[in-house]
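In this view, the complex is presented without one of its protein chains, the others remaining in place.
Letters A and B mark the chains in the order given here, with residues in each chain numbered from 1 onward.
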Amino acid sequence: MKLDPASTHDPVANPANLANPASEDPPITNELPVPTPPHSLWGDARRTFFRNRMGVFGLVVAVLVLLIAITAPWIAPYGYAEQDWNAIRQGPSAAHWMGTDAVGRDLFSRVLMGIRTAVLMGFVVSLATVVIGVLAGSLGPLLGGRVDALVVWIMDGLLNFPAFWLAAFVAVITKPAVATLAQPMYEATGWAMFENTLVFDYLVVFLCLSLVWWAPLGRLVRGQVLTLREQEFILAQRAIGASPWWITTRHLAPNVLGQVIVQVSTGIGTLMLAESALSFLGIGIQPPGASLGNLIYTGMTSWRAEPHLVLMPGLTLSVIILAFVFIGDALSDALNPRVRDR
Amino acid sequence: MSDSEAALLEVRDLCVEFATQRGTVRAIDGLSFDSVAGEITGIVGESGCGKSTTALAIMGLLPEQGRVTRGDLRLQGTNLLALSPPALRGLRGPAMSMVFQDALAALDPTMRVGRQLMEPLTLHLGLSRRAAHERAIELLGRVGIPSPQLRVDSYPHEFSGGMRQRAMIAIALACSPRLLIADEPTTALDVTIQRQILELLLELRDETGAGIVLITHDVGVVAETCDQVIVMYAGREVESGPAEAVLTQPAHPYTRGLLACSLDLAHDRDRPLDAIPGMPPDLLSLPDGCPYEPRCPDAGPACRQMPSMVEVSGLHQAACWRVPESDPAHG
Partner (left out) sequence: MDELLRVRDLKVTFPGPRRGFGPFGKRAKVRAVDGVDLDIAAGRTVGLVGESGCGKSTLGRALLRLSPVRSGTIAFEGQNLLELDAASLRAVRQRLQIIFQDPYASLDPRRSIGYQVGEPLLLGGMDEASRNARVSELLELVGLDPARANRYPHEFSGGQRQRVGIARALATSPRLIVADEPVSALDVSVQAQVINLLRALRAKMQLSMLFISHDLRVVRYLSDEVVVMYLGRVVESAPVDALFDDPRHPYTRALLSAVPRARWDTGAAEIIRLEGEVPSPLDLPSGCRFASRCSFVRAVCRERDPVLAPIDVGMPEHQVACHLVKADRGGDADAAFEAN
């Protein structure tokens, strides 16, 4: 019932946050307060993040990866689908930095495209999960009643299945459906992309992952909204006459954002892995499309003779995922509300 | 503090520091006091004064970032700071125990109350499970929990706040310790329940002859229960002595300020409260001399040097340069 005032200043409870002395009543001033810029929780978080070396390393790698993904078609020495039958199964050399595969395609170029795929999938699907997850997670508690019950039912349903296998299942089912749709869509719109099987691959992977991967985030958002809703500062908002929309956008959302960011950044790594796994299993991106997963798969058959065909994409994938995991960890520390609020 | 009985707990020049992100914080600086068996020693102060830290330091329960950097802690002659962790663990329960403020947090929510009560009994006293169970029921009854034979199998969340606190007291008393430390045991409770708990503590003191160290921020509680009191501010002891003397004739300006702004039922409604100006100090940037100087109405140039404890009269001491001059009768 009663708050413990000791937890504020008590170094036992929280050594890091002791209030700055400043004038409480105008006539009495302790010392002139040193003018420091106001530090918001975001600012604090940023500073803490940059103090974390692993996080910074991860960020550097991630930025690099992002740049590569964007510029891949231009920096790749060869086309990713370009086959050179004179140079099949070659090890790393000056002409082909990572060697070539069984049909003479330059592995380095393919890895670059693979990075592009991974990043595309990781970011695009993350975006989709954020949109769906945040909407579902916040609309449920806000609208309450049957809508809430429905949302919870769907979320719980999804969470009951192992996400990856569910995604794989969805992919397997939708692929033929998408394929059969292709012809009529092409006829209807005349867009060339409907003739391209690669586009279907991407579309299917995007769909299946988005439909399944939003559930944990949705649950997180829902939990946060439910807790925050009972906090006194939200009550205070209602007391001053703010509408539910106002409260959601101006007060609930910024406070939920922190956890969402952490979840998403740690999740990007898993998403990329999932995409690679789907491709590895033959469900996702198929050759001639380049995904780190299918590169590993095709390289597996001859790993003894040409280990570089597995090593190169494998190492690349590992480094990228690690980088995002580091970022996620560092963000989690930086945005941890318990340390920040007191 | 009486010299006729050997002190149960002797604290001498205790210093505790915490390593924090922003530097080293001295949570306790040179605290000295004795706690005598059969008496209640109160430690009173506000947030950040170090009272809770004192309790943890005595029990050896300081968190990782905290260390005792100086001083002596003796329980019935045994130097607590020189003990190995297993030896210290052996003392917690039979020799000294602690009651925490938030009973809900201090009790394991997944374990029945009876089992939690039985733990110290089987661990320290070596009682068989059956004997421990009997004793647990007895203890619950002793602290005033109705139908203890049924309640012994309940979970903490099934108890009300007051009952949980009683259960925690029962656990603390299970092995009949000589020293009981109660850290704000009633702060989170309703006032009528607070009265029940305080009276329970007084009864137990009379029955068991244990020495109790009662930590609180409420001077009213001190006035009602404590034999002697120590007033703390910014980690330092600023005044100590028999409770009646300290609270009716306070010598230190902080004690006076604290008493002046503590409301009682007789305060004149037409007068504004004599609030202490300013804010509790930031332990990271304490001034060199007396920590109370920035807020003290009697501050002077001498206050830039840390005053030591001087006798006001008999066992009543205060750490203030003004003590010899000021008239202790005015408060």
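FYI, contacts are C-beta pairs under 8 Å (C-beta built on N, C-alpha and C of every residue); 3 or more make two chains touch, one makes a residue touch a chain.
Remember, predicted model here, so these are calculated numbers, not experimental data.
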{"item": "Chain not shown: contacting residue from B:86, B:126 or B:146", "value": "B:146"}
{"item": "Which of B:36, B:73 or B:198 contacts the chain that the document leaves out", "value": "B:198"}
{"item": "Contact with the hidden chain (one of B:221, B:251, B:283 or B:303)", "value": "B:221"}
{"item": "Selected residue (touches chain absent from view) among A:255, A:286 or A:302", "value": "A:255"}
{"item": "Absent-chain contact - pick from B:66, B:162, B:177 or B:253", "value": "B:162"}
{"item": "For chain B, the residues touching the chain missing from this view", "value": "46-47, 146, 160-163, 190-196, 198-199, 217-221, 223-225, 243-244, 247-248, 257-258, 261-265, 267, 269, 272-277, 279-280"}
{"item": "Touching residues (missing chain, whole complex) on chain A", "value": "1-3, 5, 8-9, 17, 19-20, 22-26, 38-42, 231-233, 235-242, 246, 250-251, 254-255, 337, 340-342"}
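The working rule: only the chains that are shown with their structure count from here on.
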{"item": "Chain centre separation (chain A, chain B; CA means) in Å", "value": "50"}
